[in-house]
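What follows is one structure encoded as C-alpha cells, with my remarks underneath.
What you see is the complex with one protein chain gone and the rest in place.
The letters A, B and C name the chains in turn, as written, and every chain counts its residues from 1.
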C-alpha cells in the first residue's frame, strides 16, 4: 500500500481487493459524493469461456504510474478530492475483483469524472498484463494497448 | 427491500446503508464492471455548518419511482444489467450515507452511465426531502426540484 | 338557469379527502394528514385550491404549495387530472434526495 499526497492511495496486491478500504479512504466530512468502480473477471471474453485470469504487472513502475494518474486527476478536478486506485495480481477466478478505483469530492460531478478517469488511464497506461485461462485448458495472453514514451 | 425484475433491487430503510449489499447485488459471472455511487451528509452546505440531516420520504411512491427509474435504465443500457438503488431516511449525522446507487454490466461504459442515471433521476424525481440541522441549533428544509405530473 | 343551479349544486362540497403532508409541509404544525373539502367530480386543481384555503394567511405555506405536486402512491398527478377515488393522496414539495 502506498500513499504519496494525503488523499491519494494506491495499492498493488496479491490479496483480494476490499471495496470498503477504498470507500473509507474516499471519504471526508466535506465530501458529499463518492464513486467506486470495480473490474471483475468475466466468464466469457471474445466468445471463449474463461475459467480464470492471471495478472502480471511491473509493481514499481505501476505504482508510479498510478500515483501520476491520481495527481493528474487532482490537477483536473481539484486538490481536495480523494482518490484510490488498486490492482490485484496473480491468478483470479471468475467474479473476483481485479481493479478498484474510487474518488470522493464535495459534489458528485467530480467524483464520477475522476473515477472514470482513473479507470481509463489505468487501462491505457499502467504496466499490467493478463493471461486468460479457458475452460478447454488453453491459456492466452490478451492483446492490449501499446505504451508510448513520456511526453 | 424490494425486487421487481430479477437484477433490480431497491431499498428504503432507516438502517445504515451497506455498500457491500449493493455490490453483491450488482455482480454476475458475465459482468466485468460495476460502478457504485455513495451520497453522504456533508459538513457544510451553502456556507452553513451542518450537524445532521433528517430525510423524509414517501416510501410507497418512492419505491415505485425507484423501480421505474431502474426499468428505464435497463431500457437504455440493456436488460442484462443489474441495478441497485437505496435511500435512507430518518436522522443522519455528517459522513453517513444517504443514498447508494450501483450498476453492473458486461462492459464498463454501461455501468458508469446507468449508475449516473440512477443518481440524477433519483435526485429529480424521487419523493425525498431533507431538513438540515445546523450547529447553531437552527434547522431548515432544503429547497429542491419541483415534481411534474406523469407524461 | 335552473340547469346552472343544478350544476352548481353538484359542484358543491360533497366530501373531504385526507392529504398526507411531506417535507417542508411538516413545519406548519399540522397533523401528518390534512382533510381537504372537495366538490364532487373534483380535479387536482380543486384539491390545490382546497389546501390553499387550509393555509389561508400563511404565505410561506401558500408559496410552497404553488411549487408542490399532488400524487397517489403510484404516480404524480397533473392539475387537470380527476382526483382519484379510493387512493391515498399526498402533497409533495420540491424534492431533494441524495
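The working rule: a contact is a pair of C-beta atoms (placed from the backbone, for glycine too) under 8 Å apart; a residue touches a chain by one contact, two chains touch by 3 or more.
Predicted model only: the values in this text are computed from it and were never measured.
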item: Chains shown that the absent chain touches, full complex; value: A
item: Which residue of A:56, A:93 or A:109 touches the chain not shown here; value: A:56
item: Hidden-chain contact residue, picked from the options A:74, A:116 or A:130; value: A:130
item: Option touching the unshown chain, where A:82, A:98 or A:111 are the choices; value: A:98
item: Chain A, residues in touch with the chain not shown (by the definition above); value: 39, 55-58, 60-61, 64, 87, 98-99, 119, 122-131, 141-151
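Here, only the chains that are shown with their structure count from here on.
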item: Centrality ranking, top chain (CA atoms only); value: B
item: Farthest chain relative to chain A (centres taken as mean CA coordinates); value: C
item: Rounded Å distance, chain A centre to chain B centre (Cα mean); value: 24
item: Euclidean distance of C-alpha centroids - chain A vs chain C, Å; value: 52
item: Whole-Å gap separating chain B and chain C, where each centre is the average of the chain's CA atoms; value: 28
item: Chain C residues counted as touching two or more neighbouring chains; value: none
item: Contacts with two or more other chains, residues of chain B listed in rising order; value: 39, 119
